[in-house]
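Everything on this sheet refers to the single structure shown next.
Apart from one protein chain that is not included, each protein chain of the complex appears where it belongs.
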Amino acid sequence: MSAAPAVLSVDGLRVAFDTPHGVVEAVRGVRFDVGRERVGIVGESGSGKSMTGRAILRLAPRTARVEAKRLQFAGEDLAAASDRRMRAIRGRRISMILQDPRVALNPVMRVGEQVAEAYATVRKASRAEARERALDMLAQVRIRDPRRVYDLHPHQVSGGMGQRIMIAMMLVPEPELLIADEPTSALDVTVRMQVLAILDDLVNRRGLALVFISHDLNLVATFCDRVLVMYAGRIVEECRAAELARASHPYTRGLLESLPRLDAPRERLAVLQRDPAWLA
Amino acid sequence: MSAAWLTAEVAESALQATAQRLWFGWLRFLRNPLAVAGLAVVAALLLVAIFAPWLATQDPYAQDLAQRLQAPGAHHWFGTDQVGRDLYSRIVYGSRPTLAIVSLVVLIVGPIGLVVGAVAGYAGGKVDAVLMRITDIFLAFPGLVLALAFVAALGPGLVNAVIAISLTHWPGFARLARAETLIVRSSDYIAASRIQGASALRILFRHVVPMCLPTLIVRMTLSMAGVILTAAGLGFLGLGAQPPSPEWGAMLASGRRFLIDYWWMSTFPGLAIMVVSLAFNLLGDGLRDVLDPRSE
Partner (left out) sequence: MNALLAIEHLSVDFGERRGTVRAVDDVSLAVGPGESYGLVGESGCGKSTVLRAICGLNRDWQGAIRLAGDALGPRRSPAMHRRIQMVFQDPYGSLHPRHTVDSILREPIAVHGLGDTNGRIRGVLDQVGLGPAFRFRFPHQLSGGQRQRVAIARALLLEPQLLLLDEPTSALDVSIQSEVLNLLADLRRERNLTYLFVSHDLAVIAHMCDRVGVMRAGRLIEETTAARLREGRADQAYTRRFVEASGGYDRALARAFADLEEAQA
C-alpha cells in the first residue's frame, strides 16, 4: 500500500433492509481503503458486494438503511454530504459501470449522444465540444470508426461494443474513482479480454482508482492488485492478488478448491462446506 | 386447519402447499387497507343481496301514492319515489339485479376470453390470425353502441342485457390472455414439458392458463366496475332490467325528471353505483399486487 492518502476510505459500512421477516443485513461492517490501484471485491450472490458499491455512491434502494463510521472520498465525507453534493460527485468524480450495457443505455438515444450528454452534464460544455469529446472517448476505447458508431442505437451494437461505450460514457467526465460492478460478466471470453485491456490502459494512463466487483475469483485475481473476498456481508479475506493461492480463510480456500481448473485436472471437485461460524 | 399447519416450514401434501400459498397471499392482501375496504364493500353487496328480504324495511314494489315524493326521514330512510315506493328498500333489492349482471357477465366473458386468447397465442399462425380478426371485429365497435344494438335486436330485459354486455367485453380478455400466453410460450418450463412429450392441450391447460389467470382475475374485477356502469347505462335508457324491477340504473333514470326538487330519487341509486364500482376497482388493484407472479 502506497503512503499516499487513500482515494476512498470506508469503515464500518452497514446496509440493512426491513422485511416482513425481520431485518436483513446485506452489508455488515465493511472496512477497506482504495488508493490509486485496483481493488477487486469478490463474492457470490448475497454476499453484499454489489450493495457495497451502490452504498458508496448512495445508490442503494430507498428502503435500505445505510450507515458508516467513515465514508471518505478524496478527503470529503460522503456520509455527511447532501443529496445535491452526491449528485455532483456521481458521474463526475466517481463513476459506476454496470453489468449489462443493454440495460444501462437508453434504447431510444444514439450511443454517441449518450456519451456526449455524460460529458455535457458535468462539464457544462457546448454541444459541439461535447460531441468532440465523445468522439475522442470512443476512439480511446478502441472503437475503430467513432463517427459511424456515434450515430448507432444501443440495439445495433454488440455486447462488447456496448460495454466499451458504457466505459466511454463513464470515463468521459474524467472521474477519480471508478466502481465497476460485474463489467465483463455478460461478455464472451475473448471480448472480455479486449474490454479489460481497455480498462487496464485507461486506469494506468489516468491513475484512476478502481473498485472491481465480480463473482469471478480467477478474473479478479489476475486483473486486480488487491483482492477482498466477501461473504454474508463481511470481508473475510484481504490479500494481494498474487498471494491469493495462499489465502487463509476457509471460505476462500473452499472456493479456490471447488473451481474446476483447465490447468489442474481433478477427479472430483471439492464441495464448499459452509461453516456457520463464518456468519458471526 | 390450524395455524401451525398453515405456517409449517415444510409442506407435506399438495393440499397443504396450496393452502399455505393462499394463506400467505391473503396476509399480503390484508396489508393493503384500500383493497380490504374494497373487498368489504363487495362482501357487503353480496350479503345485502342475500339478506335483502330482512334488510329492506318495506316491500320495494308497494306503491303508496299518498306517500309519493317524500324526503328522507324516519319512516322512509331514503325517501320515496314518484309512486310512493320506499327508496331504501328498492336500493337494497336493487343489489340483486346488479350482482346478477356482474356475475353472469364475468362468468361468460372470463372463460371464453381466456380460451380464445390462450389458444390463439399458443397456436400462432393461421389459428391466431383468424381468432384475432374475429376479436378485432368486436373491438371495432364502441361498447355501449354495440350493447345497444344487441339489446335492440334481442329486446330489452335483464338476460338480454347480460348477453349484450358480454359480447362487448370478451375481446379485451382474449387479447390479454393472448399477450400473457405469448410471454409464457417461450419459457424454458414450457419447452421442458414439450420435450417430455406433453400434448399441446395439456400444456395449455396445466401450464399456460395458470399463468394467465392472475392478470385475468384482476382484469375481471376491474371490468366489473365498467360492467355495472354499462348495465346502469342500459337501464338508464330503458333497455336493461325493466320496470318495476329496482335496478339502480333504471332508478337513476326515472329520478331524472325530479332531480331539482326531489334530489334523493337519483342521488341514492347514483351513490350506490359509484360505491360499488369504486369497491371493485380497489379490490382489483389489491388483487393485482397479490397475484402478480413477478412479485414472488
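Labels A and B are assigned to the chains in the order they are written; within every chain, residues are numbered from 1.
Keep this in mind: a contact is a pair of C-beta atoms (placed from the backbone, for glycine too) under 8 Å apart; a residue touches a chain by one contact, two chains touch by 3 or more.
Just so it is clear, the model here is predicted, and its values are computed rather than measured.
Visitor: Counting contacts across the entire complex, name the shown chains the missing chain touches.
Guide: A, B
Visitor: Using the touch definition from the top, which of A:Asp11, A:Glu25 or A:Glu44 touches the missing chain?
Guide: A:Glu44
Visitor: Determine and list the chain B residues touching the chain excluded from the picture.
Guide: For chain B, the residues touching the absent chain are 10-14, 16-17, 21, 187-189, 191-199, 202, 206-207, 210-211, 293, 296.
Visitor: So that we can see where the missing chain sits, which residues of chain A does it touch?
Guide: Listed in rising order, the touching residues are 44-45, 142, 144, 159, 188-194, 196-197, 200, 215, 217-219, 221-223, 254-255, 258-263, 265-266, 268-272, 274.
Convention: only the chains that are shown with their structure count from here on.
Visitor: Just how far, in Å, is the C-alpha centre of chain B from the one of chain A?
Guide: 51
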